[in-house]
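Let's look at subunit A:
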Amino acid sequence: MIPLEGQVRIPSGCAVSAMISRDGRRMNGERIIESMVPMHDRSNGLGGGFAAYGIYPEYKDFYALHIFFNNRSAQAECMALLKEYFEIVQDEHIKVRKMPQITDEPIIRRVFVSPMQSVLRHLQIDEKELVVRVVNRINAEPVGSYVFSCGKNMGAFKAVGFPEDVGRYYRLEEYEAYCWTAHGRYPTNTPGWWGGAHPFCLLDYSIVHNGEISSYDANRRFIEMYGYKCTLQTDTEVITYIADYLLRRQGLTLDEAAAVIAAPFWSTIEGKSDADKEKYTYLRTVFPSLLVTGPFSIILGFDGGLMALNDRLKLRSMVVGEQDDMVYIASEEAAIRVMAPDIQNIWSPAGGEPVIVRVKEGAF
Partner candidate 1 sequence: MNFYPEFEVVRNDSRCIRCRVCERQCANEVHWYDEDGKIMLSDESKCVNCQRCVTLCPTRALKIVKSDCRLRENANYSDQTIKEIYRQAETGGVLLSSMGNPNPLPVYWDKILINASQVTNPPIDPLREPMETRVFLGKKPDHITRNEDGSLDTKLAPQLSLSMPVMFSAMSYGSISYNAHASLARAASALGIYYNTGEGGLHEDFYKYGKNTIVQVASGRFGVHKDYLEAGAAIEIKMGQGAKPGIGGHLPGTKAVGDVSKTRMIPEGSDAISPAPHHDIYSIEDLRQLVYSLKEATEYRLPVIVKVAAVHNIAAIASGIARSGADIIAIDGFRGGTGAAPTRIRDNVGIPIELALAAVDKRLRDEGIRNNVSIICGGSVRSAADVVKAIALGADACYIATAACLAMGCHLCRSCHTGKCNWGIATQRPDLVKRLNPDIGSQRLINLMDAWRHEIKELMGGMGINSIEALRGNRLMLRGVGLTEKELEILGISHAGE
Partner candidate 2 sequence: MKQYVIIGNGVAAAGCIEGIRSVDAEGRITVISAEKHPVYCRPLISYYLENKTDLQRMHYRGDSFYQDNHAEVIYGRTVSAIDKDAKQVTLDNGDTLSYDALCCCTGSSPFVPPMQGLETVQNKFNFMTIDDSLALEQAVTPESKVLIIGAGLIGLKCAEGLHSRVKQITVCDLAPRVLSSILDDKCAAMMQKHLEQNGISFILGTSAKEFSGNHVTMQNGTALDFDVLVLAVGVRANTALVKDAGGNVNRGIVVDDACRTSLADIYAAGDCTEYHDISSDTVKVMALMPNAYMQGHTAGVNMAGGEAVFDNAIPMNSIGFFGFHCHTAGAQPEGCEMYEESDENHIKRLFVKDDRLTGFMLLGHMHRTGIYTALIRNKTPLSSVDFDRLRIEPQLSALGSAYRDKVLKGAV
Partner candidate 3 sequence: MKRIYVKEEWCLGCHLCEYNCAFANSGMTDMVKALRGKTIYPRIQVEQDENGVTYAVSCRHCKDPICVKSCIAGALSKKDGVIEIDHSKCVGCLTCVLVCPYGAVVEDGSGVAQKCELCMKNTCGSPACVKGCPNGAIVYEDRGDAE
């Protein structure tokens, strides 16, 4: 019997793509879907997905939970749990387009929730922490519910299938986002589980990732000390938790987090200014177990921007294009040229050098 996702660690190769408007202009999902087409061969039909930021302006104060349910009873159980902690603002189907390429679909719901203040006071935690805990609990328990997106004013859409099909399936041309990321998956060993597709999300962090990290168990065993449960045994999952831990829990800046995840080599640090030397040495000393090695290119989406990062040896391809207020990122230049056919400025960031794009303050 082939083990299920989460029962075994599954390495995979992948395609990633992203587009973001620094002016905060909202764009429908057409172009990001199209960008995945030329990278078709980087996926094998066992997973595709998208993350979109700024898509729920009318519900922007609520956590948008995207949930897969295996069946009605799982749904009922899960909703009951949610109600213990949250006020349910809205509970609806995510509209999909039936198509032969996408099969075995679970129940897919979107639930907007607001944490109950009484619970927060009782647990002495903030609302984000509550969301993380509840989501982790739901996802860790094998009851047939899986929360695959839980941020505000953003959402992930993923399924088993080729990414371009998944995009059409979720009717992403009907959503308008200032930032889109996309992922096509080439897992080497999976039955194909919807939850295993990318992006992987926690709060407003979403990760699409291409690579297979060799530091996985070192990262996992460290991060699990801090309440995270790596149930899926995927790189994307652990990277998402690392991002959450460093950015939200430790309050590192994106640059600092990048310097932990893809730490500059000691030889590079030696050549830096005294202040930088001190900073980078400190970060490497304090967070050695969060260094991610092995090939990866990741795009971390967050509220108001994204960060693209390659492993420090640049063992995976990743190119960046810039045109007017738009920034495009993809595994292959071809994908960018689909999104912006007459783009001039395309480059390949160095290994470990984060590309951080922020939307203008107040534009989203």
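Quick note on selection: all candidates are chains of the complex that A comes from, given by their letters.
Operating definition for what follows: contacts are C-beta pairs under 8 Å (C-beta built on N, C-alpha and C of every residue); 3 or more make two chains touch, one makes a residue touch a chain; residues count from 1.
Note that this is a predicted model, so its numbers are computed, not measured.
*Asks:* Counting any copy, say which of 1, 2 or 3 touches subunit A in this complex.
*Replies:* 1
*Asks:* Please output the residues of subunit A touching candidate 1 within their complex, sorted ascending.
*Replies:* Answer in residue numbers: 9, 11-13, 188, 211-212, 214-219, 221-222, 224-226, 250-252, 256, 263, 265-267, 275, 278-279, 281-289, 291-295, 312-313, 315.
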